[in-house]
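Every protein chain of the complex appears in place save one, which is left out.
Order of writing sets the labels: A and B. Residues in every chain begin at 1.
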Amino acid sequence: MFDAISGFFLDLYEKTGLNFNIFYDEFEYDRVLAGAVTSLELMAWVICLSIVLGVIGASLQHMGSRTLKGLVEAYVQVFRNTPPMVQLLFFYFGLGSITPQVDMGGYNEPLISSFAWAVIGLSVFGAAYNVEIFRSGIESVPRSTLEASESLCLTKWQTNLHIVLPLAIRVSLPSLTANVISLAKTTSLVYVISVPEMTYVLNQIWSDSMNVPEMIFVLFLFYGIVIALIGAVFSLLERKLRIPGFGQ
Amino acid sequence: MQRHEPYGAETASVSADAPIVSIRDVRKFYGSLEVLKGISLDVLKGQVVCIIGPSGSGKSTLIRCINGLSDVQQGSISVAGTEVNDARLDVVALRRKVGIVFQQYNLFPHKTVLENVMLAPRLVLKESRASAEQRAKALIAKVRLTGKEDAYPGELSGGQQQRVAIARSLAMRPEIMLFDEVTAALDPETVKEVLTTIRELAADGMTCILVTHEMGFAREVADHIYFTDGGVIVEHGPPAEVFSNAKDPRTRRFLSQVI
Partner (left out) sequence: MIRDKVHARSSVLLMNVTRIRWQHVVGAAVLTVVALAATLILQSEPESPVATLVRWMPFILEGFGLNLVMSFLAMLLATLLGVPLGVAQVSRVYLVRTVAKGVTHLFRNTPWLVVLFTVMYVMPMTVDLGLTRVDISDWAKATLAFALPVMGNISEIVRGAIVSVPTGQWDSAQGLALTRRQTMTHIILPQCVKRSLPSWMNWYALLTLATPMAAILGVREAVGSAQAAMEAGGGRPDFLIPFYLFLLCLFFIYIYPIALLTKALEKKHAAS
């Protein structure tokens, strides 16, 4: 891959002055590749974990006790109404300052790495939105459908699993897609806790090589493509789950 | 045809067949609003009973009390030997005996016709897939929807959905079927097909309790008619009597408006 493109970009640099050094300098190329992989890994973790936490939160609100409902509601409101950047700083620096260090033979490593804090912080942030999305999905299942299930002697769990969940997921999917995309974009924010993902890495490269416009172009392109791909995956999912005659 | 006199139960208890549903002095309140003001009625096994009356007279509430979807504050409801108005009621045991079909069909929109009918037998009766499927297909044939097994509810007409709902209830092998204004939401063309299904069910000997506005149908298939108004049973009797020779002025007024 590198060998195939490096000639072109070196040529481009010499002829036009457009310095895409990440495509002809092997060291920078590897750095960017690692940054892209970190970004994608972070997105995958955060999307999955925030959905799992969202489902758990919405289920607790659906079935839990009053206290539990209140706690989930408080969590949702706190994380929706405070800056995600400060949340990350609070997790990484604040809570990070009281989590234990592990002796790695000579030097100390924090038990929870900055990448792990990024996953935790962003998942907890994104899940606050997902709880509300899934909750409105659950509430969209008509009372009468639940009565029908009750009349057929399904237990509460069977009803939740076989009736409420499949319907709620389908109703929630469009809002979930929007939130997942927004969350994928928000991963760039972990720059503030120095996770070497795409934004961080390209920022370092343009500081070293003074090729800001070119690297910013790459950044736009990277997020544009990733967002388009995530959007495509979710609209495929939406099509797969579509039921003839239901919704729309 | 043998007619049953509900309030003569104490004196005419010589009959071997005791009522399968027996409601005594049932009262229900929503807050301070009394919606059922002391209702009593009996249904014998294999009987078809229609409850008629103006909107808001408590008909639907009454029918929903029979399978415990609504609770009552006073009185007793005995269904096939189970007392419904009892804190220790095993509601699952009760509902296995009593099927209900709703005005709005309430099918599961994400499941095919076959899956809708198979769901409860598989989950509740723990039937094997093969036997549940075989029986579901037979029931779908019974409601004349063979060929629609793999369709989703949203692809069917209202009348077809309602027949699936009937098949879904029958799959639980109930002893009694409740029909809560099952034709009220249907187009006039599709009302007939649903009524045909119910008529066939009645002919097979299923005990049926219907809340309905279809007076012609009630007159034709019912063994007994109850007329409710304002939370009480105003008048009851065989259809010929109630429809042609109503004693109470309220009944006469209602019938003159709807027929």
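Criterion: a residue touches a chain if its C-beta (ideal position, glycine included) is under 8 Å from a C-beta of that chain, and two chains touch if they have at least 3 such contacts.
The model shown is predicted, which means the values in this text are computed figures rather than measured ones.
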In the full complex, displayed partners of the excluded chain: A
Touch criterion as defined above, residue of A:L146, A:I227 or A:L241 at the omitted chain: A:I227
Touch residues of subunit A, complete complex, unshown partner: 77-78, 80-87, 89-90, 93-95, 97-98, 181, 185-189, 191-192, 199, 203, 206, 212-213, 216, 219-220, 223-224, 227-228
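Here is the rule we use: only the chains that are shown with their structure count from here on.
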In the complex, subunit A residues that touch subunit B: 142, 144-145, 147-154, 158, 162-163, 166-167, 170, 243-246
Touching residues (chain side subunit B, partner subunit A) in the complex: 67, 69, 92, 95-96, 99-100, 102, 104, 106-110, 119-120, 123-124, 151-156, 165, 168-169, 172
